[in-house]
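Note that this is a trimmed complex: some chains were dropped, and none of the rest were shifted.
Just so it is clear, A and B label the chains in written order, and each chain counts residues from 1 on its own.
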Amino acid sequence: MHTFFNVEDLGCLDKALDEAREIKQNRFGYQSLGKNRTLLMIFFNNSLRTRLSTQKAAMNLGMNVNVLDVNAGAWKLETERGVIMDGDKSEHLLEAIPVMGSYCDIIGIRSFAGLTDREFDYAETIVQQFVKYSGRPVFAMETATVHPLQAFADLITIEEHKTKARPKVVLTWAPHCRALPQAVPDSFAQWMNAADVDFVITHPEGYELDPKFTGNARITYNQMEALEGADFVYAKNWSCPGVTRPEDYGKILCKDMSWTIDSRHMAVTDNGKFMHCLPVRRGLIVTDDVIEGPSSLVIPEAANREISAEVVIKRMLEAL
Amino acid sequence: MHTFFNVEDLGCLDKALDEAREIKQNRFGYQSLGKNRTLLMIFFNNSLRTRLSTQKAAMNLGMNVNVLDVNAGAWKLETERGVIMDGDKSEHLLEAIPVMGSYCDIIGIRSFAGLTDREFDYAETIVQQFVKYSGRPVFAMETATVHPLQAFADLITIEEHKTKARPKVVLTWAPHCRALPQAVPDSFAQWMNAADVDFVITHPEGYELDPKFTGNARITYNQMEALEGADFVYAKNWSCPGVTRPEDYGKILCKDMSWTIDSRHMAVTDNGKFMHCLPVRRGLIVTDDVIEGPSSLVIPEAANREISAEVVIKRMLEAL
């Protein structure tokens, strides 16, 4: 595996899930793979879970880890050619990227959507430069449009907690005070479409996710109807993806607090489990009683981030 | 050992000191204990000595180390339930703490006193949440009221340099330009009370430390009298602990420069050794000639921070 952005990069999902189960039982069994190998984790944005879980996964595999926190304000990369670089950008990405690649074996990169230029974000402009110029395998630690380590951990968690062969999984939009990217719901939709689940998406009008991620998933504006009989409720806020009205890209179109997941919502599910990628804003996305209740999976879900990262890095090591 | 905040957590002090001596001779002898174990160091405040010495100790033991610098301004944790989190706090500690715990085996935490709310500080509100919710052994890398890795290193240093079976140890307040927490003098008092030394505390009126730390120690407002015949002079500034007048908590009550330790003070000791936890402000706490002189122990004292941390982490590893 040379890149990890989309669900197809993993190949057969069932095989990947088997591998995840095996690694969860035996986290330190592949240290010969990572010996004298270096992971470079590049953060253009803050991170808690991703930083700790990915670093843990790489160390489980016996790797050395270098973490580079790029303060976007201090270290701006020029991306254009033919420019006289006399402004605030002190290095061109055409130099920076191959240099970073020369000091490591695998690159993990976090670079969020700017939410101002849809075309730039959805082309994954920044990350694709790393794929093209670094000379190294590259995996996403959340990019402008995908967060596959999260979606893979979500799927592992669903597999561990499902009580039916084909559970009903509902991705529901929920309100938030800030404009958030679509990377998490994009990837979650992509992965659920690839998994053997009954998948439904619900959100207010105008929040349609990009069809390249939602595919043939059922979509409804009626949240309560969507939640009926659900086995898993995956709540998440996202800002307007700009699919129907590109001029609304990145905007907050709705703050309707009736979408906040509370016991009333959970009551119509089939003893549904509550999921969220974290960090979560209580009182907006979900109420205290639901997230603290016995049906909440948010902590085991976060713990599985170590496992999804380890499977991905292990496969990249095997392919070196 | 599952927590390390107070001297009692170590059990028999003599045995702990023996262990410190043994580890100082053989720092790399326990690497099988730490193999595939991860220490997570969480800093809510800056650190130089603690960061380097604790990380060194963990690496001596063969552990992996993850360091998380929490910029208090950027990453605020909500602590209340029932709140709509639409402000600047993006994550609730009830999620953040167990998640951090899931990626490590042992947690070290630094969280200083805010010095505005005595009850909040002295209840160790932040740190106790980590003990309660992380599911991991937790040790203090200086909390609101204790700094036991420092006090343990201080005791090791006193044991190494004492020339009498039961030396006289004086903790003396000294002036400073900023309001400082009481964690260092609190822990030092607690540890000296537990050790086999003749312990005296001296400070200006109003600076009484909390009795739960000072116990039955002799306390005097007469600094020169306290220093007479001292074998060890432990200087430290602290702000008002608010014991007698809670409304003065965290305030600077005195800037009397006659308390600055100089050669005149050291002259009344019994060839007393000078100690301080560092960083130290010269000219306020102590004069250049005293801290640079042959009786100064500040550098070996700091070097022993590696040893105290290694004993503590080793014991936590053994109890996993």
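Everything below uses one rule, namely that a contact is a pair of C-beta atoms (placed from the backbone, for glycine too) under 8 Å apart; a residue touches a chain by one contact, two chains touch by 3 or more.
Computed from a predicted model, the values in this text were never measured in an experiment.
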| item | value |
| --- | --- |
| With 2 copies placed, total copies in this complex | 3 |
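Following the convention adopted for this analysis, only the chains that are shown with their structure count from here on.
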| item | value |
| --- | --- |
| Cα-superposition angle relating the copies chain B and chain A, to nearest 5° | 120 |
| Chain centre separation in whole Å, for chain B relative to chain A (CA means) | 40 |
| In the complex with chain A, residue positions of chain B that touch it | 36, 38, 40, 64, 66, 68, 74-75, 78, 81-87, 90-92, 94-96, 98-100, 102-104 |
| Residue ranges of chain A touching chain B (in the complex, touch as defined) | 27-28, 46, 48-49, 51-53, 55-56, 59-60, 177, 278-284, 288, 291-292, 298-299, 302-303, 306 |
